[in-house]
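A selection of the complex's chains, in situ.
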Amino acid sequence: GSDGSGGGGTATPAPGSTDDGTATSAGTVPEPRTYAADELYNIEEWRGSGPLIENRPDEYTGISMLDLPDLRGELTVYLGGGEGGLYENLMWRIQNTYRDFTVTPRKASSSQLANTIIEEATAGSSPADVFWAIDAGSIGIVAENDATVELPERVVRSIPDTFHPTDQWVGTMGRARSVPYNTDEFSAEDIPNDISAFPDDDRFGDAMGWAPTYGAFQSFVTAMRLLEGEDATRQWLEGMQEQNTGTYDNELVVANQVASGELGAGFGNHYYSRLVREERPDAPLELAFTQGDAGALINCSGTEIVKGTDNEELAADFIHHLLSIEAQEFLGTRGYEYPLLPSVPPVGDLPRIDELNPPDLNLAKLSDLEPTLRLLRETGVL
Amino acid sequence: MSRDIHRNPAATPATSTAPDATDGPVGEPVLELDGVVRSYASETAVEELSLTVGDGEVLTLLGPSGCGKTTTLRLVGGLEHPDAGSIELRETPIADADNGTVVPPEERGIGLVFQDFALFPHMTAAENVGFGLDDWDEADRRERVADLLELVDLADHGEDYPGELSGGQKQRVALARSLAPEPDVLLLDEPLSNLDVSLRVSMREEIRRIIDETGVTAIWVTHDQEEALSVADRVGIMNDGRLRQVGRPERIFERPASRFVASFLGRTGFLSGERQADTVATDLGRIDADRIADLDAVQGETVDVLVRPDDLRATPTTEGEAHGRITSRQYQGPSFVYRVETAGGDTVHCLQNHTEVFDVGQPVAVDLVADHPLQWFPRD
Amino acid sequence: MSVVDRLVDPLDREETDGRPVGLALLSAAIAAAVLSPLAWIVVRVLQVDTDYALSILARPATVEILLTSLGLVAAVTGFSILLGVPLAFLTVRTDLPFRRFWTVAVALPLVVPSYLGAFTFIMAFGPSGELADVLAPLGIASIPSIYGFPGTALVLTLYTYPYVFITTRASLLSFDQQLVEAARTLGISRWAAFKRVTLPQLLPGITSGALLVALYALSDFGTPALLRLDVFTRVIMVEFNTFGRETAALLSLQLLAITAVILAIESRVGDSTQGAYVGASPNQGSDTTVSLGAWKLPALLFCAVVVALCLVVPIGVLVLWLVRSPETAARIGTEFQWGFALNSTKVSLATALVCAVAAVPVAYFAARHRSRLAELFDRATYVGYAMPGIVLGLALVFFGVWYQSAAGGLSTDLFGADYSPQLYQALPLLIFAYVVRFLPQSVGATRSSVRRVDRSLTEAARTLGRTRSAAFRRITLPLIAPGVIGGAALVFLTTMKELPATLLLHPTGFETLVTYIWGLRESANYGAVAVPALALIVVSGLSMVVILSQED
């Protein structure tokens, strides 16, 4: 057990280095509790920097990395996506925390890795121990193909049920659908609360952009289909096409286009706008969120243990680390994603996750992409 | 090796093609082609060719362009496979169409000078020449290459690449290259065609000397009649893929087996004549039958008598006494050759001293000055 | 007897009918090996529900995509020829100033991955790109959109025409100038001589380059995806992203059918028996360069524009990123290490080597023994080139894992432990994948150089007592070496750039330049991308110098 409670101090030794020889077992993992910031493990280092990081809380509820079992052994992690190296960076930090722990990430797109794991499972077994990917759909499809094992309750206990709808996987970070808009073109009130208002409003003609090939967009349409039904979704898609909505490759481009005034507004994951702001702090770019519909979907990155691993215990502990306060703070402050640990707030002026009004939807169902794609193709969006 | 070329100049009937004492190989047979056929899609290049070459013998092969000479050499060298027939080297079959025997070229010990040289473009002249000397030790090889370049008069060009050599220089490199490894059998495909006369004469004497010294057996394709006759132990005349006649040079020249063979060795004219009692009547007057070799034509039959330029001499005369008139004149240095068309329409050539200059159109009397029996062929 | 002898001798032993059985078998084996991943496609396609399959194939969108794909292939191939052939001519046969420089410069775009090219083009010429920023103050509000068909065709052309350039150049260099001389002494103008004599001789070279371009255009994913053009690969990718592996396999099969058609067309155009002839004395010392005269300036301008578009734009954008980018290392998983470049170089070299060795028998057989069989083997090697990298990758994932567990299981049964060599996610499998994809580049270059070696040269060597293999070693090999090395260098270049198969099959933890760039893709930290991207361009650029130095 790592009880380096002298946290906060810059000289705090890493948990692994204070090894007291008593192997941690599942039974000894302490319950989540509330920590003062300086009780945590070097929180200043985990946290990002800059003006957006000014108002971080003084205390957090959850479990600190210091109280988690030591990691010892080797782990192969298939990393789908990874936010430009941020997820990988977190893994390096965790690895460096322990003396005898090696993590080997294998990076590719999340769907590609999901396909790979399924092929591997079909042909024999996968070399992967953990699959961590940026979209719940890929995570879900692997679980559905019977290629994962159940996660222990102690690991997932602090994460709201919305983000671990089955025992097979757990969400790590949240990503909200949003409407980035150009403040020179629109004011906050101009942006409807209801996603279904966009096709009917003339102001959005020739002014919107989307990225239909992007997984998050497809998840959003899937959500709409599940919530509103196929016909309504079709109408919505057709309506947006009549608005001459511009098609882009990814939502970072959409956000950039909005920022430069090329577009009035667009559809995209919330953090892309933050990234653009980071690059161009003065850009007239703001975010709006719809309420309670697919437009307000909060998808998540997720992780799971791949079936056939020899390191099931280690994998579970590793995943537990990803859900620790420190890791959530790390990812949240640097990548602008929503931490899923409720006590870790999102960065800057983003609304808190519980201030958002996501629709009531089982995220695992987002892997039901097939009909969505058919719809997208039939309407000519794809 | 001594060649007695004047054995038995008499008895053979002119039209016979049967082999004969003087037609066989000079030494022990080394190379035997038997009924060899090679066809290409569009035509048959070599047809039923049988030929024996003796040990240490030089056989020159003559024939019109496209008659199959190169193809014959390629068959012997192993670069083409016969469609029928067989080839034996020292009594071992090296190619046999019947049972599929094929000895690869490199195991035949046969050198070949290609008609179009086939020099290795990435090697200098010296490297080309030394190419076949792989198993020689370095010093010997260098010496041999130097000797051969000397021999072909290219000592200065050893370091040149083929692209930097003139036509004749390339040909000499090709020649030196094939001589270098001292093959048992040497096939030469017009090896001197691109050389000037004096070089050609000296080269052929050199090659002949090397052949004699090393006892090489050679087939030498040439289109140069003088070369063919002067260098050869035996001469073979090919036409249309077939061997028409093979034999000692003087025999081929003096007793050609057919009009084709005759017309192939130097300029020829044919006088058509009719056998009458003891003479043959021609446009140039009567010729005594005993001046014509083995004349067994019967009374009244028409024969063609072979006359070469040096058999005839023209003298200017009056229209009335002329046998014909000059239709063309050709300067050859020491002499002129005049073409004369006789009253009866035969064309003959007369060799005249270069001082005897006649004009075209001049009526001339033509005298038969031959001091050997004339060859004749039945009219066909 | 050297190793080569021992290898070549039994292989090239001809039967009496002149067909070398050993060589044919070896060619067949190589062709079969590179075709083997197709088996996976077939297996997956068989899992597709027939009605669904038919509905996919027949839907109007599929037809439209088919037409777009074909149109793109046609346009890119056509424009590549229009760029590549004149550039090759200018740099080989004319007195263009700074010919050496231009030769390297116009070949260099090949080292820029087309996806990187496309990306930088968007940055430069897209709406609100650098160019738009420059032009906006000048009152130029809009430039033609870089997106869609024209843009895709343009970018693909700019980054693939060097294939045509290089192969045409090789043919031009080995072309017997005496033939042009002959034509001109017959009163034929230079241009007419080019058309009637040079061009027919160059045709095999041009088409072999054009074939690579066509298949590249057909199989490339990155460029049309970035430039938003719906082509086959993009649809296949979408299927993959949505876990329709079977459907993707089905579409891949359709793609391969198109490939087969393109291959068939190419063999008709480019492979005439009279083609690829080279005289005994290519480029005989004489000076036959064409004087450009008044055309010198336009020619220079032409070269400069091409180079500016292909090289200056992407490198400029990358450098701009490099200097502009803020220090945000936190978002980068791993710092850039030169070891990544080393890794890239190592696998690429290994692949180039394997391709060079594997290409020789196939190419030699095809060039020397013109038969349907030889041609079939030769063409078979091209199929993998058009196979989308991801399809190939997944196929090999399947085979790799299957082998691993089968061999491992067997070994465990027999010896009680798994002694089977690691194959899956190990370098051999990755290199095999590269070979499957890029072998044709080697085969093409080698084939045309074999064809250029006059048969009588090997005959001469053999009458000088050399065995078939020795003749091959001493005569054929040195003469075809430029082709073999040039082909290998092409393979090297493309391997350096390859992404999808690398992502699927690289050993875990084995980071290469492209996997690293890919990892940064989402970071929006373009400055970080610039370093590995420039490293990739520099390393590949060096190998381009190798290719071109083979010429003289």
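First chain written, first letter: the chains are A, B and C, and each begins at residue 1.
Basically, a residue touches a chain if its C-beta (ideal position, glycine included) is under 8 Å from a C-beta of that chain, and two chains touch if they have at least 3 such contacts.
Just so you know, these numbers come straight off a predicted model, no measurement behind them.
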How many of each chain type make up the complete complex?
A x1, B x2, C x1
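Here is the rule we use: only the chains that are shown with their structure count from here on.
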Quick one: point me to the chain whose Cα centre is farthest from that of subunit B.
A
Sort out for me whether A-C or B-C is joined by the greater number of C-beta contact pairs.
A-C
Starting from the mean Cα coordinates of subunit A and subunit B, work out the distance between those two points in Å.
94
Nearest whole angstrom, what separates the Cα centre of subunit B from the Cα centre of subunit C?
56
Cα centroid separation between subunit A and subunit C, in whole Å?
38
Show the residues in subunit B shared as contacts by 2 or more other chains, in ascending order.
none
Touching two or more other chains in subunit A are residues none
Within their complex, state which residues of subunit B touch subunit C.
77-79, 81, 100, 102, 104-106, 108-112, 114, 116-122, 131-132, 134, 162-164, 177-178, 181, 187
List of subunit A residues in touch with subunit C within their complex:
48, 76, 81-89, 91-92, 104-109, 111-112, 114-116, 118-120, 122-127, 141, 213, 215, 218, 247-249, 252, 256-257, 260, 262, 275-276, 278-279, 334-335, 367, 369-370, 373, 377, 380, 382
Residues of subunit C defined as touching subunit A within the complex
59, 61, 127-128, 225-226, 228, 234, 238, 240-245, 326, 328, 330-334, 390, 394, 397-399, 401-402, 404-406, 424-425, 500, 503-504, 508-509, 515, 518-525
